[in-house]
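Only a single protein chain was left out; the remaining protein chains are all shown in position.
Now for chain A:
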Amino acid sequence: MQSTFDRRRINGPEESLPPVFISEPQDTFSNTPVARKSRKVSDIRPIFLQPGLITQANGSAYIETERTKIACSVYGPRQSKNTAYNEKGKLNVEVKFAPFSCEHRRAPLRDAEDRSIAVAIQQALLPSVQLEHFPKSTIDVFVIILEADGIEGCIASGAIAASTALANAGIDMYGLVTSCAAAVIEADIWVDPTQEESNTANGTLVLSCMPALGIVTNSWQTGRMTPSELLACIDACSGRCTDIHSVVAQGLLNSAHDET
């Protein structure tokens, strides 16, 4: 019997076999980047975005970019309980990894990675939400990562899904937030890196902005980058964010048409 047996959860069978992946996972981490086959370094992965998939939630969105799959639901505005009187509302973001989301099983417990992604997404969304319209209230955003392919992609896709879900929930916003990641790999800028690509990168940047207003809401940088590389990354990301904005806009318009 396992020592970390959790009787409050549905536990898997005692015997199990590893799943067969379509693409064999790489056994060794190589530090040499593998050239992209299906897209150019300046291209992002194709996005599938569907607002309003979770009917129980006030608003929701599902996003899929190849092997990154994220569902997001928005509840509220509901009354803040056990807090002091607050003129402005509160935006609460919670990120959860599904146990099967990564190559290694993730225990259904909150760890530091969930929280840092939640903070990054919350900071990306915060300038876009008109919280002064929601005194004494809390807006809860739940991001569930069903499949992860790189933490940068998770933050970017999570922010896009969360902003779409907020718009779907009818929360007043200044603008839609879109987000894009870029990595510096051997003096080149690779947009929207996968897990393997960001492992070989010198540094990565996640940029969130509101393209309709031309406002950057958040940037999250890791690793090493020269200033000129950073500026090139910002340029590449903000260009892609404008492209993503039209995807989000189309998705929201389609779902608004279906509702009426």
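Everything that follows uses one rule, which is that contacts are C-beta pairs under 8 Å (C-beta built on N, C-alpha and C of every residue); 3 or more make two chains touch, one makes a residue touch a chain; residues count from 1.
Assume contacts and distances are computed from a predicted model.
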item	value
Options "D-lactate dehydrogenase (cytochrome)", "Exosome complex component CSL4 C-terminal domain-containing protein", "DNA-directed RNA polymerase III subunit RPC6" or "Fanconi anemia group G protein isoform X1": UniProt name of the undisplayed chain	"Exosome complex component CSL4 C-terminal domain-containing protein"
Contact partner of the left-out chain, one of A:L53, A:L126, A:V216 or A:A249	A:A249
Absent-chain contact - pick from A:D172, A:E196 or A:D243	A:D172
Hidden-chain contact residue, picked from the options A:Y62, A:Y75 or A:W220	A:Y75
Positions on chain A where the hidden chain makes contact	58-59, 75-79, 83-85, 128, 130, 134-137, 167-170, 172-176, 210, 212-213, 249, 252-253, 256-257, 260
